[in-house]
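Moving on to chain A:
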Amino acid sequence: MLAFIGTTIFCFIVWLTLTFNGHMWGTDEIIAGIFLSVVGGIAARKVFVKDFKMANPKRWLFFIAYLGPFFYQMAKANFDVAYRVITGKINPGIVKMSPGLKSDTALTFLANSITLTPGTLSVDTDDEKNLYVHWINVDEEALKKMPRPCEPVCSTFPKWARRVAE
Partner candidate 1 sequence: MTYVEWLIYIFLGIGLFFNFLASVGLMRFPDVYTRLHAGTKCTTFGSIFLSLAVIIYGIWKYHEGDTPLISLSIHTFIALVAIMLTNPTGAHAIARAAHRSGVKPAMAVVDDLEEKEEENDDD
Partner candidate 2 sequence: MLETTGGYWSPIVWIVAFIVAFLMAYIMWGMGEKKHAKGEQEKPFLSGQDEPSKEAVHVRAGNIYWGFTETLSGYYDFMKKIHTGIINDYVLWFLGMAAIFFLAIVLPGVIM
Partner candidate 3 sequence: MTMIEIIHIVLPVLLIASAIVAVLFKDLLASAISLAVMSLLLSLEFYILEAPDVAIAEAGIGACITTAIIIVAIKKTERMEVEE
Partner candidate 4 sequence: MNVDWLLTHSPALLIAIPLLAAFLTPVIDRINKKARDAFVIIVLIIAEIIMIALAWDVFTGSAHIYTMGASNPTATIPSQAAVPIRIVLEVDGMGAFMGLISTTVSLAAGFYSLAFVKKETGQGRYYTLLLLMLVGMLGMEFTGDIFNLFVFLEVLSMASAALIAYRFYYGDAVEGAFKYCVVSSLGALMVLFAIGLLYGQYDLLNMAALAKVIEYTTLDKIALVLLIAAFAMKCGAVPMHMWTPDSYTVAPAPITAMLVAASQASLYALFRICFSLYGLTLDVTTVGIIIIALGLLSMFVGVTMALPQKDIKRLMSYHAVSQTGYMLLGVGVGLYLLGKSDFDTYGMAAMEGGIFHIINHALYKGLLFLTAGAIFYKVKTRNLNEMGGLAHSMKFTTIFFMIGALAIAGIPPFNGFASKLLIYESAYHVSPILSIIAMLVSIITLASFVKVFHSAFMGPPMENAEAGEVPKSMIIGMAILTVGIILFGLFPGWVVSNIVHPAAQALAAQAGYIGSVAGGA
């Protein structure tokens, strides 16, 4: 039931965003929105809500705060790729990392962040929530240790992921 309400509210917010056109929403839009959000909530409640951690507003604040460093990293990543495209210097490899996250949501968050940031691309996961990352320029230092260090690949992302989604 709680899952249904959460999904419905999410659906309704999306609906309002979609139908905003510079004026206030009309009553008809609101009524249709509520009706269809309920339908969407019924349809999606089982897949959308797994737990209620994300209901905490603090997490959303963290998420917004996270966007800043994320964009910085992303820009860096792109200039990195630009550099590699132009020079053709690559030293790739697939490394295993244990970020130590517990939930799938946090792992997803981390994996997508990793994919969009410097020289790395998440390839696979396993049951112990380890990430396999394709690294375009493998650091020689990192190869020596067996539980590979997280730092060079995903800087502070696991911390953020833990704050936001776990």
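Selection rule: all candidates are chains of the complex that A comes from, given by their letters.
Heads up, the rule we're going with is that a residue touches a chain if its C-beta (ideal position, glycine included) is under 8 Å from a C-beta of that chain, and two chains touch if they have at least 3 such contacts; residues count from 1.
Given the structure is predicted, the values throughout are model-derived calculations rather than measurements.
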**Prompt:** Among 1, 2, 3 or 4, which touches chain A when you look at the whole complex?
**Reply:** 1
**Message:** Please output the residues of chain A touching candidate 1 within their complex, sorted ascending.
**Reply:** 17-18, 20-23, 74-75, 77-78, 81-82, 84-85, 88, 90-96, 108, 111-112, 115-116, 119, 121-124, 126, 132, 134, 136, 138, 143, 148
